[in-house]
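With one protein chain held back, the other chains of the complex are shown just where they sit.
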Amino acid sequence: MHHPQTASRSGFSREELGQAASDILARLRTHAPRVHCITNAVAQNFTANVLLAAGCVPSMTLSPEEIGPFVAGAQGLLINLGTFDAERREATEIAVRTATQNKLPWVLDPVYIERAPPRAVFARELIGRGPAAVRLNHAEFSALGGSTMTRENAIAYARAKHTVVALSGETDLVTDGERVATVANGHALMAKVTAMGCAGSAILSACLAVESDAFRAAVAALVIMGIAGEHAGEKSEGPGSFAVAIVDALHSLDGPGLSARAKVD
Amino acid sequence: MHHPQTASRSGFSREELGQAASDILARLRTHAPRVHCITNAVAQNFTANVLLAAGCVPSMTLSPEEIGPFVAGAQGLLINLGTFDAERREATEIAVRTATQNKLPWVLDPVYIERAPPRAVFARELIGRGPAAVRLNHAEFSALGGSTMTRENAIAYARAKHTVVALSGETDLVTDGERVATVANGHALMAKVTAMGCAGSAILSACLAVESDAFRAAVAALVIMGIAGEHAGEKSEGPGSFAVAIVDALHSLDGPGLSARAKVD
Partner (left out) sequence: MHHPQTASRSGFSREELGQAASDILARLRTHAPRVHCITNAVAQNFTANVLLAAGCVPSMTLSPEEIGPFVAGAQGLLINLGTFDAERREATEIAVRTATQNKLPWVLDPVYIERAPPRAVFARELIGRGPAAVRLNHAEFSALGGSTMTRENAIAYARAKHTVVALSGETDLVTDGERVATVANGHALMAKVTAMGCAGSAILSACLAVESDAFRAAVAALVIMGIAGEHAGEKSEGPGSFAVAIVDALHSLDGPGLSARAKVD
C-alpha cells in the first residue's frame, strides 16, 4: 500500500526545494497577496501580524454578509477549526463555496479535532470539499485519518484525498501522495506560543496564492516559519519574547538566507 | 466647491496645535477616561493595551444586555467596523443610541469598507447618526464618500456631514470642513502591525472624552500615535518589537516631548 519508490520520485533535491522557498518568499513580498482567514479567536491577532510581516494583507471577518466579497477579493484562504462555533461553520460554508467558484486554493487546519467529535466530523466533510493542503499535527492526523501517523499513512491519505498533507512535528513532513519531503527547521519554543501552528497555516495559504504547486508551497511555508523560528530562538529569553522575535524575523527574512539555512530532505 | 481660504482660516499655528496635543495627553493621564470600544476581534487586545498605556480605562463588551450600561458609564466611544457581524451591528445600534441620549461624542472607523458593500452601506447610515469624527484611510474615504480622496473632497465631505475627518496616510489630514491640519508624525512600521489604525481611533475616542473641540482632539490623537510610533521605531527591529515598543512609548510619552516633536501644519 505504501510507495517509497514513488515517493522518492519527487524529482526535487534539497537545494531545489530551498531555492523554491526562497523564490516563493520573494513572490510574497512582491505580490502582497490578500489572505482571508477563518480562524480561531485566540489566533486572529497573531496570525494577522505574521501575515503582515511576511508581506501579505490579512482579513478576518466571519460575518455571513461580508465573507463572500472578502473571499472573492482574496488570493488565499485559510479554514482553521479552532474555537469552532456556529458563526465559523456558516462562514466556512460560504467561504469554501466562494473559493471553489473562483478556483481559489484553500488550506484546512483541523485544530484539536482529537478533543471534540463534532469538530472531527466537520473536518472530514471539509476534506471532501477539496482543500489544496491540510496542515496538522500527529494527534490531529490520527483523528482525521483514522490511523496512526506514520510516513506511509500520510502518503496514502494524501493520495486518497488528492490533497497535500503538511504534518508538523519535531521534523515536519510534506506529501502529496507521490512526492515526500521532510523539513527539519524550527525551534522548541514554537510549541510554547499559542497559535504558532495556526499562523503557519496562514503562511501556507499565502504561499498557495503565489505558487500553484501545493507541494512546493507547503514545503516553502514550513521552511519560512521554521527558519524564522530559528532566528527568533537566538534573540529570545522565553516564549513571550520569542513570539515577538518571530514576527521581526519574518519581516527581515531574505531569500538567500532562507535557501542557505533550509533543512529539506 | 473647495474653500482654501476658509480652510486656512483655522487660526491655529503649528505651535498651538502641538501644545494642544500636549495638554490633551495630560488630561488623559489626569482624568483616565473610560472608553468603550465596539471593535474587531483582531484589534481588541492591542486596542485595550494602547488605551491603558495612554492612561485610559478600556471596555469592550458587545453583549446587547450589557452595552447600554457600559456606554452610559463611559466618557468615550469607538465604533470600528472591522469583522463586522450581526452581534457588532446590534451592539452599535444600542451604543449609538445611548451615546446620543447622553451627548457622548463618538468616533467611527469604517475599516475595510472598500472590501464589502454591506459594510459600506452601514457606514454611510452611521455617518447620518452624527459621529464627532471619522478616522479612515484613503481607500476607505473613497468608498465612504464616493469620490477620490483629495484635500478638497475631504474638506467638502466634513462640511457636508458636520463631522471631523481624520485621514491617515503618509501625511495625515484632519479637517472639520473649515479648519485643516496635516500631521507628518509617524513611522513606516505602523502599517505593518495589525490594528494600529484601530488603536489610533480608540485614542481619538479617548481624546474626545477630554477635549470638546473634535478638530483639536483628532490632531492630538494623530500626533500622540505618530510620535509614539517614532519612539518605537528607534527601539525596534521589526513589526513584532515595534508593536511592543509603541505601547511602552505611549506609556512614557510626556507633554513637553510631544509638543517639541509635533509636525503639524
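Worth pointing out:
Order as written gives the chain letters A and B; numbering starts at 1 within each chain.
Keep this in mind: contacts are C-beta pairs under 8 Å (C-beta built on N, C-alpha and C of every residue); 3 or more make two chains touch, one makes a residue touch a chain.
Quick caveat, the model's predicted, so the values are computed rather than measured.
Within the set A:82, A:105 or A:229, the residue that contacts the chain not displayed is A:82. When the full complex is taken into account, the listed residue touching the unshown chain is B:44, out of B:44, B:137, B:194 or B:259.
Interface note for the absent chain: among B:154, B:208, B:221 or B:244, the touching residue is B:244.
Here the missing chain is touched by one residue of B:18, B:33, B:58 or B:186, and it is B:58. Of the options A:146, A:169 or A:238, the residue whose C-beta touches the omitted chain is A:238.
Subunit B residues in contact with the hidden partner, per the touch definition given at the top, are 41, 44-45, 48-49, 52-53, 58-63, 65-66, 69-70, 73, 87, 243-252. Interface with the hidden chain, as seen from subunit A, comprises residues 40-43, 45-46, 82-86, 112, 115-119, 192-195, 236-241, 243-244.
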